[in-house]
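Heads up, one of the protein chains got dropped from this complex, but the rest are sitting where they should.
After this line comes chain A, so read on.
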Amino acid sequence: MACLKSKRLRLCAFFKQARAGALTAPVTLGPLGQTRKFQMFSYCTDPDSLANLSWLACYLTTGKHMSLYWSVGTVLLLLAITAPSALAFGFAGASAARSRFLPVSVLGRAYIALVRGVPDIAFFLFFVIALDQFFEWMRHSVKCPDWQEPIRQGNDFVVCAEAKLPLGNAAQWVHETYGFFLAVLTFAIVFGAFAANVLYGAMRAVPRAQMETAEAYGMSPRQCFWRILVPQMWVFALPGLSNLWMVLIKATPLLFLLGVEDIVYWARELGGAKTARFTDYPHGDWRMWYFLALLVFYLLFTRVSEVVLDRLMKRLTHGQATMGGEAQRKTA
């Protein structure tokens, strides 16, 4: 059962932990599907006889560790999907906020204002359940039109069996993918609002003269928007967007709260003290070191992003009628 389907997220995480560390012999782990007995090096067959370094090499390449490395991939995948979709949400939000049609404009502004003033984690925790119930309710109303009972029965949310998402008999990977999909959508909605705020500001920062010139050339509002405003706004949006990218990177550990088996989950899982009964590689409580490694990973990641974004900014300001562009022109 995927964690999201369980009604008690935290409890569910606990059960999963209990299950993953259980005695029951070969447990399949993660998307790679290796068993506990996975070995990368041939000399790993008898861990007790190994010296320090080779022991460490064997330890760090067990099946569970592979799941940890795999979950780094999950984080990167999340970033790769979320960043563009948040940008798309943001673009839609910002365009809506600029609209001359009042209801659309109000909708766009409300979307942007919504995320202000409320902690984001609250949004994350809220949207994951709310979206899940929303999808199930939609499917429910389509697939079971003659269902009589109410959907909310006391403390339960009940839809007909055909409307369950994913279906009760679906494979494990479907559950995991669905959970991941919900997480991505949640991230995209929350960060879309931030991106909308940035893009809205950037659209207003494009010099008015540019738009007036476009109008003077007889362009329609639509043409002005797509041919003049959109291409020029990016340089104004980039500082805000790069800031947002950093924040997005730093928000990825929150996946853990959404019930996805991410790096935080595996760091807690692997770092906990292990006795010889449960594993071939017994050790004390190493969670501190695992989280230190995560800390370093994120530091490196943000540092690299910073450098890359700086370069990108330099390239984008080239030839722009801004202070930065002017400075580049003078030094050249």
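Note that in this section a contact is a pair of C-beta atoms (placed from the backbone, for glycine too) under 8 Å apart; a residue touches a chain by one contact, two chains touch by 3 or more; residues count from 1.
Operating definition for what follows: contacts and distances are computed from a predicted model.
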| item | value |
| --- | --- |
| Per UniProt, the name of the complex member that is left out, chosen from "Phenylacetate-CoA oxygenase subunit PaaI", "Aliphatic sulfonates import ATP-binding protein SsuB", "ABC transporter permease subunit" or "Paraquat-inducible protein A" | "ABC transporter permease subunit" |
| Of A:Ser85, A:Asn197, A:Ser242 or A:Thr317, the one touching the omitted chain in the full complex | A:Asn197 |
| Contacting the left-out chain in the complete assembly, out of A:Ala57, A:Val72, A:Leu125 or A:Val174 | A:Leu125 |
| Residue in contact with the excluded chain [from A:Ala83, A:Ala183, A:Ala251 or A:Leu270] | A:Ala251 |
| Positions on chain A contacted by the hidden chain, ascending | 7-11, 115-122, 125-126, 129-130, 133, 152, 155-157, 194, 197-198, 243-244, 247, 249-254, 256-257, 264, 267-268, 271, 285, 287-288, 291-292, 294-295, 298-299, 302-303 |
